[in-house]
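Just passing along the structure, written as structure tokens.
What you see is the complex with one protein chain gone and the rest in place.
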Amino acid sequence: MDSIEDTEPRTVGPSKGRVEAFSDGVFAIAITLLILEIRVPEAEDGALWNDLLRLWPSYGAYAVSFLTIGVMWVNHHHLMAFVARVDRGLLYRNLALLGVVGFIPFPTALLAEYIEGHGLANQRAAVGAYGLTMIVLSIAFTFLWSHLDRHPELTTSYGDPAVIRGSTVQAATAIAAYAVATGVAFVAPIVSLAIYALLVVAFVFARPTVPKSAARRGDTSSQ
Amino acid sequence: MDSIEDTEPRTVGPSKGRVEAFSDGVFAIAITLLILEIRVPEAEDGALWNDLLRLWPSYGAYAVSFLTIGVMWVNHHHLMAFVARVDRGLLYRNLALLGVVGFIPFPTALLAEYIEGHGLANQRAAVGAYGLTMIVLSIAFTFLWSHLDRHPELTTSYGDPAVIRGSTVQAATAIAAYAVATGVAFVAPIVSLAIYALLVVAFVFARPTVPKSAARRGDTSSQ
Amino acid sequence: MDSIEDTEPRTVGPSKGRVEAFSDGVFAIAITLLILEIRVPEAEDGALWNDLLRLWPSYGAYAVSFLTIGVMWVNHHHLMAFVARVDRGLLYRNLALLGVVGFIPFPTALLAEYIEGHGLANQRAAVGAYGLTMIVLSIAFTFLWSHLDRHPELTTSYGDPAVIRGSTVQAATAIAAYAVATGVAFVAPIVSLAIYALLVVAFVFARPTVPKSAARRGDTSSQ
Partner (left out) sequence: MDSIEDTEPRTVGPSKGRVEAFSDGVFAIAITLLILEIRVPEAEDGALWNDLLRLWPSYGAYAVSFLTIGVMWVNHHHLMAFVARVDRGLLYRNLALLGVVGFIPFPTALLAEYIEGHGLANQRAAVGAYGLTMIVLSIAFTFLWSHLDRHPELTTSYGDPAVIRGSTVQAATAIAAYAVATGVAFVAPIVSLAIYALLVVAFVFARPTVPKSAARRGDTSSQ
């Protein structure tokens, strides 16, 4: 699956390929379990259509969390593209990240349930819990990137130190951004939600581009 | 897994192989989660056999959705066979498609619950909601195919422009077909259901065949 | 993943590798979803231990279904080892098989719920429903094997016709065996259950061995 791995000396710890496959599995399952949080409404005669419309917070929460996990999966692949070897530190930091990813269906369900009709205090709590999860997720990503930053011997020839440093800083910035958004949740939860959505869209476009040189090196090494 | 990828220059975005593996995961999980929507009936003494027979809408919904997701998986593979490189546009259009695929268990459960015994209005709503999901699914497929149509540089040597164009048109036709079927749902929901089933069967057989020339080129390039 | 595939001409339909990966996914998910059918008991003060012991039918149903799906996965791999190319017929017969595999958690849950304490009629129905599922599963396997039997052009060089014929007959025999066991369910459900368990154990050991010649051919072709 990965031509790099074949030319690397084998280590006895889990190979990069199996770590990727396992991570892909957890991402794919977490993203698909989101739907289980949308329950079929028990509609009275003729009321189903309205009941389905009133489920909009569930659809919204599903969409935001699906995109969030999807973007995190893209970021995870971006990170793994720089990894040549997996040591114990990377392995368990990755496991911690997967633990947070696997947790996302729970705050998503909270959001869907309490975004409307259960009072402002509960709305704040649900939006705040979602934000806390995103903070922990960003921390996990920061730990992963900074581990690569401190261990250049684990990276591939694509591993331009500047890119890895930049990604570490970006992940750390995400902690701050989600901390602000979570703080806002306790004042104006809807504004907070809008910031969450904006942050996800930002992640889609803000991925640091690889310097020309590194990309060119990648091209030639495989030809 | 894919011999094409090995000869392509490496890009830092998610490789085709990992996009396929992640997509396969989501398809496999969504198709298997369908069973969770069939609940064990709480039968009175001696009534279980009848209760199981009365669950036929659940079995029917399971079968239709299983076949639908299965056919979509086949179509997805058909599409990926033309892809040589995954850019950001393809990545997020694919994620949108997976988001709809992951959503299918919900309208399936609606169908199973409201197809019988909850009044005609609710039956219409459930069949309509299922149709709407299929419309969005067809839109997502159309966006994917038209992206390939507009970006021939992303396609493999198998990517005969005529085939890609034909698949784009076919996906757009599916939008129209499901729109009609969904419209019918508000008049005669059972007829609508029959059209859904017919459409799935049509997809099994209507996959555009690859022109002889392209197929031959594919054969020789791998020998 | 599979050295055979690399030397085969590429076809545009789903490759054998992706069919295997998708099937593995469905098997792995169905086998893991079984646990969701065992609910945490609501125990009164001090009664949890007894409540856990009284859940033995759930543990038994979990074990039997886990082994059943596991053995079917082994058989599926056995079958795929003879496949060189996947045509539409094989693809949809395989999808039908996966549809039955994905269904198994439901009769498993029925068995766990109604094996005890809900009257003999319900017990018969639950054991009968489980048997019916196994009959359909055996039919799906028979369709797959007989398709390979009638299409030797789809098979690998390992595809000794006698082995494929033997496996087809064995799968058809399983239909008959499960039909008998299911019939017994309506007289003595516990005896029926014992036959189910025996059949699974038989499948573990009864896999037709590959003739020496075919095995030797396999060895040399990869060296």
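As written, the chain order gives the labels A, B and C, with residue 1 at the start of each chain.
Please note the rule applied: a residue touches a chain if its C-beta (ideal position, glycine included) is under 8 Å from a C-beta of that chain, and two chains touch if they have at least 3 such contacts.
This one's a predicted model, so the numbers in the text were calculated from it and none came from an experiment.
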Chains in view that touch the one left out, judged over the entire complex: A, C
Touching residue (missing chain; options A:36, A:84, A:169 or A:197): A:36
Residue of A:54, A:118 or A:150 touching the missing chain in the full complex: A:118
Positions on chain C contacted by the hidden chain, ascending: 1, 3, 20-21, 24-25, 27-29, 31-36, 38, 40, 43, 45-49, 52, 62-63, 66-67, 70, 73-74, 77-78, 81, 158, 204, 210, 215, 218-219, 221-223
Touching residues on chain A - with respect to the absent chain: 1, 6, 8-15, 17-18, 21-22, 25-26, 29-30, 33, 36-37, 88, 91-92, 95, 98-99, 102-103, 105-106, 109-110, 113-114, 118-119, 121-122, 124-126, 128-129
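Definition applied: only the chains that are shown with their structure count from here on.
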Longest centre-to-centre distance from chain A, chain (CA-based): C
Fitted rotation between chain A and its twin chain B in degrees, CA, nearest 5: 90
Inter-centroid spacing, chain C versus chain A (mean Cα positions, whole Å): 36
For chain B paired with chain C, centre-to-centre distance based on mean C-alpha positions, whole Å: 25
Residue list for chain B, restricted to those that touch at least two other chains: 1, 21, 25, 29, 33, 36
